[in-house]
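A short worksheet on the structure shown next.
Only one protein chain is missing from this complex, and each of the others stays in its spot.
Think of it as A and B in the order they're written, each chain with its own count starting at 1.
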Amino acid sequence: MMRTKRRAFVAGLSATAVLTGNRVAFGQKKYDEGASDTEIKIGHTCPYSGPASAYGVIGKTIQAYWKSVNEAGGINGRKINFISLDDGYNPAKTVECIRQLVEQDKVLCTFNTLGTPTNTAIHKYMNQKKVPQLYVATGASKWGDPKHFPWTMGFQPDYHTEAVIYAKYILANIKDAKIGVLMQNDDYGKDYWEGMKEGLGKEVGRVVKHVTYEVTDPTVDSQIIQLKDSGANVFFNIATPKFAAQAMRKAGAIGWKPAQFLNNVSVSVASVMKPAGFDNVQGVITAAYLMDPTDKQWEGHPEMKMWKDWMTQHNPGASLSDASNVFAYAVSFLMQETLKRCGNDLTRANLMHQAASHHHLRVPLLLPGITVSTSATDYFPVQAVQLQRFKSETWELFGDVMHAESS
Amino acid sequence: MAASSRKWLLALVAAAFVVPLLQPLLPDAVSDYRLFLVSTMMIAAIAVLGLNLLTGFNGQISLGHSAFYAVGAYTAAILMDKLDCPYWLTLPAAAIVSFIVGYLFGLPALRLEGHYLALATFALALSVPQILKYKWLEDLTGGVQGIVLSKPEPPFGLPLSEDQWLFYYCLIVMLILYWAAANMLNSRSGRAMMAIRDYHIAADTMGIDTSLYKTVTFGISAAYTGIAGALSASAIAFVAPDSFSFFLSIKFLIGLVVGGVGSLVGSIVGGIFYVLVDNSAQALSTYVKSDLGLQFDLSAYTVFGILLILLMYLMPTGIVGGVTGVIRRLRRS
Partner (left out) sequence: MAQFLEQFASGLANGAIYACVALALVMIYVSTDHLNFAQGEMAMFSTYISWQLMNWGLSFWVAFAGAVVISFVMGVLIERVILRPLHHAPILSVVVVFIGLLAIFNSMAGAIWSYLIKEYPSPFPKSSFGIAGVIGPHQLGVVLVTLVVLGLLFGFFRFTPLGLAMRAAAQNPQMARLVGVRVDWMLALGWGLAAAVGAVAGIMVAHIVYLDPNMMGGILLYAFASALIGGIGNPAGAVVGGFIVGVLENMVAYTGNQIEKLTGVYIIGNGEKLTVALIIVIFVLTLKPAGLFGRVVVRRV
């Protein structure tokens, strides 16, 4: 087991600390493909077209981030050459794009490639080629498996663990819970669903109804009617923003008033809670790890202010109410820190080593009290969440920050 | 004309066989990645060829070929994953299964024409990803998670890289299928197929069993596309329902029209285009944004749309039709 580096760098929170970085001790220069004295090449894929194109904003904001890093002098004097390709959320296309990035463009690593099926398609390849597949943008639990896939690392708290937390909360706090589940019928939905079942354990019989929807469904009205009819008094909502909002609005419209649990994917106030109607979402509970830019409680927070300044200056035209932009900023910051710590040893092995050596690193825009820690056996950078409840027009945190250890 | 074009064809095939061997000499030009890219083009070409047999030569429109592609891919994947079947054996299996599915689907399709046939095939394209996720099939298909496979390894200890071998594998399959299609079209059955397309009622009165021909053509077309799907399962080494959305059918259709409806060479061109257009649209949009400094957010998808429209302006009958038209005009002048 590797020991955490003691030379831990205390992350400054001011914008200057984010954008300049010449403080790491320099060792001997060592490079792998994709790194040189002047530049570091990073690859990325994400759906800019097709039905999943809403995620394209993440890619655009990451591009803006590296541009701003380069304008401020780069990392340890090296510019970031960030190559982002459109895979349309099609796994076959992802393989083609990633092979281009690795073999043709010869990137040092890939970063924040988006989607569960897409990352699954390149998982084996990246590990065979021994190219770091860092901080992937998906919450499946399989990305933290250093034993079998030492070159792949996730970022956000995994869906599975999140669902376990809801299940435990339901068992502890709701008497005679009868649970109804709405689930998007794909990989992401399935991960939550498995987590819920595991969290309930012997009490799994409490799920009285489990319904699914397809992303091509125009509405989920029919599913909500089925859930109401089942007599459920707890509603676990595993849906992406549009469908999550539809579901909560429909529940309100037909007079179904269960205790609601909403997955973290859809916590945005502007694009979920408000469209669903504030009347319909009072008391909804979710687990969060990032600040929501449309949530009033963060308005005066220095990190949020810094982010907003950065957005207006470097990413004009992008939406200040889209939580994806917060996500993109936070994960890029972590990547920048990781590269910074590599110093002059820009080999793939060292990059992975540094990625697995974070020690309570504060990444801006994570909820207060949440930090990033990794080790050679712990490939889950962000693992803590805090429950929050919706009240009037904003989320209200309650309880402690929970450090859920995934199996 | 015919003799010279055959000579060209042979030279092209010979070149295709030699090029991968030049890798030690020209490691950058003949990289593994490029070979892989060409392999995906050949796979797409086979799929488009299948669609062309049905639409181009038999006059039946299909928006459902992504379904046959999926059937082929899953047949191959399940055989390799559950039964440890060698990858080359999956091709005939995929062909047979896809043929049966296509043939059966062709039966109700007999009653439908034009837009209604388009709808029926379109329904097929939508249903197959759903069926793959069906609760009782999950153990077999891996459900939403899909199936992770291994890439085919070169046989007999040949000193080839995986991608070189994949290239030869796809090339050989494509040549065989192309040859078979050319022979079929040149036979009595082929002429019957085309007669049905052009003069359905006349063909009927002349004693051609139009129902049989139409359903069998559906089956053969599905088998071709299914083989392409099986090849892609080997090449990508992963199958998941997300890979076989309705948009895949649209892409085959674009490949078909852009290459040339009712032209065998057009299918190959269409397959190449199918892969190239994505990459070039991306390259163009980055070029416009970063080099020309356009402020507006011109996405690759917009460029893709513009490219399609422009191409249809310039060559409404597809690339092959357009190019031969130009050559003919040059000859005349």
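Operating definition for what follows: a residue touches a chain if its C-beta (ideal position, glycine included) is under 8 Å from a C-beta of that chain, and two chains touch if they have at least 3 such contacts.
Owing to the predicted nature of the structure, the values given are computational and were not obtained by experimental measurement.
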- Query: Taking the complete complex into account, which shown chains does the hidden chain touch?
  - Reply: A, B
- Task: Tell me which residue among B:194, B:308 or B:323 touches the hidden chain in the full complex.
- Result: B:308
- Which listed residue, B:118, B:160 or B:323, touches the chain dropped from view? B:118
- Task: Give the residue, chosen from A:205, A:218 or A:316, that touches the chain omitted from the document.
- Result: A:218
- Item | Residue of B:65, B:133 or B:214 in touch with the missing chain, whole complex considered | B:133
- Message: If the hidden chain were put back, which residues of subunit A would touch it?
- Response: 49, 51, 53-54, 56-57, 185, 211-219, 221-223, 225-226, 229, 241-242, 245-246, 253-255, 270-271, 274-275, 318-319, 321-322
- Query: Of the residues in subunit B, which ones touch the absent chain?
  - Reply: 55, 61, 108, 111-113, 115-116, 118-120, 122-123, 126-127, 130-131, 133-136, 201-202, 246, 250, 253-254, 256-258, 261, 296-299, 301-302, 304-309, 311-313, 316-318
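We adopt the following convention: only the chains that are shown with their structure count from here on.
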- Message: Using Cα averages as centroids, what's the distance between subunit A and subunit B in whole Å?
- Response: 36
- Where on subunit A is subunit B touching in the complex? 48-51, 53, 56, 85-86, 88-93, 95-96, 99-100, 102-104, 117, 120-121, 123-125, 185-187, 189-190, 214, 216, 317
- Which residues of subunit B touch subunit A in their complex? 31-34, 36-37, 40, 126, 130, 133, 143-146, 148, 232, 236-238, 240-243, 245, 247-248, 275, 278, 282, 297, 299-301, 304
